[in-house]
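Sharing a structure with you now.
A protein chain is absent from this complex, but the other protein chains hold their places.
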Amino acid sequence: MHPFAYLAPTTVKEAVEVLNKYGDKARPLAGGTDLLVKARANVWDLDAVVDVKNIPELNKINFDSEGLTIGASVACCHIYENEQICDEYEGIVDAASIIGGIQIQSRAGLGGNLCNGAPSADGICPLIVNNAIAIIEGPNGKREVSVDDFCTGPSKTILENGELLVSIFLPKPKENFGSAYTRFIPRNEMDIAVAAVAASVKLSPDKNIIEDAKIALASVGPTPIVAEDAAKSLIGGTISDELINNAASLAKNAATPITDMRGTIEQRKDLVEVLTRRMITKSIERARG
Amino acid sequence: MAIVFVPYALRKYCEDKNIVEISATNLGELIDNLEIRYPGTKAHIIEDGAIKPGVAAVVNHTTNRKGLLEKIDDDSEIHFINAVSGGIY
Amino acid sequence: MVATFEPKKDYKVVGTRPIRHDGYDKVTGKAIYGADFKLPGLIWGAVARSPHAHANIISIDTSEAEKMDGVLAVITHKDMPKAESKMVDLGEGSVNFKWASEKLMANKKVIYKGHPVAAIAAIDRNIAEEAARKIIVKYEILESVTNVVDAMKENAPIILEDLIGDDLGEKVHDTNMSEHIRHDFGDVEKSMKDSDHTFEGEFNMEMVHQGYIEPHNATAVWNEDDQIKIWTSTQGAFPARTQIAGILQVNVSQVKVTPLEIGGGFGGKIPVYFEPIAAILSKKSGRPVKMVMERTAIFETTGPTPGGKIKIKLGVNNDMKINSAISEIWFEAGANPGGMIGPAAMCIYAPYNIENMRIDACDILVNKPKIAAYRAPGSPQVAFAMESLIDELCDNLDWNSLDFRMKNASKSGTRRGDGVRFSKIGLEEVLSAAKASNHWNSPLGNPLPGIKRGRGLATGYWFNIGLKSAANLAVNSDGTVILTEGSTDIGGSRASMAMHVAEVLGIDAHDVKPNIVDTDSIGFTDVTGGSRTTYATGYACWEAANNLVNELKKRASILWDVNSEEISFNDGVFSHNNEEKIISFKDLASKLGDLGGPATSTGSVDLSSAGDGFGMHIVDVDIDVETGKTDVIRYTAIQDVGTAIHPSYVEGQLQGGAVQGIGWALNEEYYMLNDGSMANSSFLDYRMPTSLDLPKIDTILVEVPNPLHPYGVRGVGEVPICPPIPAIANAIKNAIGVRLYDTPMNAGRIIDSLR
Partner (left out) sequence: MSSSKINKVQISTKINGQDYDLLIPPYMSLLDTLREIVGLTGTKEGCLDGNCGACTVNVDGRIVDSCLVLGPEVNGKDVNTVEGMATPEGLHPLQQAFLEEAALQCGICTPGFLVSAKGLLDNEPSPSEERIRHWLAGNLCRCTGYDKIIKAVQKASK
């Protein structure tokens, strides 16, 4: 591993300054579960690692009237141990409780998962279906980016050198909203998704019509995929097996997987269909309460 | 006489038989007598005065541990098979 | 003649469950494993490895690495002692030291990905690893082959130019096939033709790894007097010494190997990897050198057990008897010869009494790591093929597969595939226990909607080896006994060794203090492997204990001034003349100071076999028919264990073996890319089972004592990895109605089979 310095700024400003100074030779350290693996595998030759866990904004979970703000270095365990998050953002909790094992969940968080930008990331699709916004600060100030647009390729994101993800904002769920996330893995834990699906729905007051929906797919393309056609097909529809199956089939069409050690194109596309059906159904169940 | 199960590779030296009977009191003598009766066999079993690397001599149920000195009885059966530990190193 | 023993029932120590002697150290973190060992002045070694699976080395430039601060030595193949290319018999196998040496440090070409090309010693591990990255090697990349079919093609690239293959006794040049053997008995062709029904199948398996959690490691000191000291986690200090001496071209007496605690091996820690390299780095740097292997390299360059192709054809008659069997086995050897075709041939038909049989088996080189032993090497593969085909024919002919197995079961006198007759075996008892088991007699129950449930069973066999072991005993004045032995304790064997001694001496298991010592401190002892340790080293302990009793009788004879032959010993008490004079073992021990001084004894054996072992496993699986996900929901392992010395650790062997087999069956594989590299060389993607992937593993210990051991011990460690793969294949078939012929039987394959 290339020897690096350890820096632990206590303000966002300081962190941005130092990240900007080192350019691509520095990375923020939150959970470290991706960073240290990549440094050790010589994927990155870093001169500095910037531990961002001492910056208050990055460590906070905050609810207000608009929604929920999760600091970029908040670990998964703090997410699924938070009762209000468990009540309101079930799809997010689905993901937070299956990333790695308990040891990983003590450290890894959604912020790091997002910045790592893996096509198989468990955390990103649930953020997408919850309409999450990434709050970023950099040398040129603050900007907000929809998580839908955050990833640009395998391990590539819109983050520029010197920019720091500060937090993720999740709008307050509307009435009769439900979200869910699942992945297919050969083992029951400690595995990388062969294919994964997040879904969210907002139901009509009588809970029979889908008023809004969003579907996102992981591990079946170079980035998380927003399956727009599938979601659109649900909107305005009365809940039925046919409606759900049709959306699942459209989601399958949206998947652009490759064949690799984790699965084949055909297997992954089929899984998308199965998992989409299951996640829409689960979102509806949750929305109905 | 002891029964020798002829390894497939040696059957061409043994009139295509898969079993031959040889009398001997120990394994070394048996292999010598086998060579007298069926010339060409010994070189496949013995090298530098010992059983070849990779060959295991089985007397009755189990691999013998006394090499060429292993006692042979009249009702013994002898197999020459691949040494089990061939893959160890 | 080989001594035989009548089984006993009224043991005092054998069959109990004392806490293992090394347990306290291991649960408190005090035990010293290889990587925990430190010496004054210790420096670290690291290796530069080939990124290619097959390439000629054009040049190696070490100058940048040598310039780095903190680097103390750099070596390449030029620093490796040169050995002749010749097979050398080591007593327990054979080795070509030229190949063995070049496997550890490439000479003119690299033949597997990760093949070491240089090694560095530096003041710390990170500097050594960084220096390894600065070794510049120019390669001429060659086409690689990573499966047996490609390796046997007409124009396949040749991996070892100096290999002379043996094709049924004929020499072959320019080949990747190192050996083709055949066994045949009876008239296979005619009997096959005459059979009422014939069934055939081809089975393909991917290479898998032992997956021990502890990385390979070694610490070496090459002293100025050319005495070499090695501390390592090895399954056999003596076989390690033999290999190290051979590769370094020194006498065995110049090498002292101290076995430290070992974190799993399963056969994979019999070969040496870092030990000779660390020694040469020590010689060059003048410092003790420690090396610990990274996980990727462990997958890419150590261990695995062969994948390959197995074809079987069976002829059966309407009386439910197997009439004829023909099989062909092609196994990967890795990049050097010496795979597992011999044992595969021994095992393939072992559970069945078949009059007419033929086996062809080929050992084939591929650009993958040289395979090492892995728990019953060769047997799980052929069990998958044979036991799957047996179930297939039973399905087709509507026969109960357990009854079919009973009807054809091997017994004493049955010949296995290589022609050798079985001695006393317990297969029929195992099958009866399976038939009577709660699992077999329980209904399958109803799965959740969308899930299909199935049950499968299969047998497995391993022959269990004997070989050499030594043990020494010394009596303490407080009546305890020091036991010194040479079998590295990989799973609780210290306890069973101590129990062997305690049973003879009539003392408590904890009054015997077992110690595992270096190669200068005990007689030659073979590997902890082959399911031999409790059998052979236990036998040596038993012998040493009996010799100690005789020695102590002499001491009692001094005490009582009687003839020692008149003294008897029972239940820990020496007596003379119908108990007119008696003294306990402990009391006598306290008086030894005045009775001739310390009492010691030794035991030494060279045994032929640890008694053939058979098992049967029963498994229930749930399969999600939409995703192909398989969950093992119930599992029972039944096995003839001879006599269980410490039943807890015997059960543990059955459970651990079963779970390794479950992983092999469902997910584990070397997923190879076209460039000859392994794509999934991490624990993340290699996917060994976690605790959440498994149910309880129930065990049924069947005890048919082995007459070749004083307490009836049979080898137990390897049999349990043989049945799981076919048992799961049979359960999958039972659940979804489709049979899989390839491993791993992962979700993708299951879904494909349903399409």
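Which chain is which? They are A, B and C, in the order written, and residues in each are numbered from 1.
One rule holds for everything that comes next: contacts are C-beta pairs under 8 Å (C-beta built on N, C-alpha and C of every residue); 3 or more make two chains touch, one makes a residue touch a chain.
Just so we're clear, the structure is a prediction, and the values are computed from it rather than from any experiment.
Every shown chain that the unseen chain touches in the whole complex is listed here: A, C. When you scan C:Ile60, C:Ile111, C:Leu694 or C:Ala731 for touch with the missing chain, the hit is C:Leu694.
Touch with the chain that is not drawn comes from one residue among C:Ala3, C:Ile32 or C:Ala436, which is C:Ile32.
Considering the complete assembly, chain C touches the hidden chain via residues 17, 19-20, 22-24, 26-33, 35-36, 68-70, 124-127, 130, 210-215, 261-266, 292, 294-295, 490-492, 646, 648-649, 651-652, 655-660, 682-684, 688, 690-692, 694, 696-697. Panel shows chain A; residues 1-6, 8, 29, 31-33, 36-37, 39-41, 47, 49, 51, 53, 77, 100-104, 106-107, 188-190 of it touch the chain omitted from the view.
The definition used in the following text is that only the chains that are shown with their structure count from here on.
Chain A and chain C have CA centres that are 43 Å apart. Each chain gets a centre from the mean of its Cα atoms; for chain B and chain C, those two points are 27 Å apart. Counting only residues that touch two or more partner chains, chain A has none. For chain A in complex with chain C, the touching residues are 1-3, 41-42, 101, 184, 186-192, 194, 260-264, 266-267, 270-271, 274. Listed in rising order, the residues of chain B touching chain C in the complex are 5, 7-10, 12, 18, 44, 50-54, 56, 58, 60-65, 77, 79, 81-89. Across the complex, chain C meets chain B through its residues 87-90, 92-95, 100, 166, 168-170, 179, 181-185, 239, 243, 270-271, 333, 338-343, 345-346, 371-373, 377, 418-423, 463, 465-467, 527, 530, 606-609.
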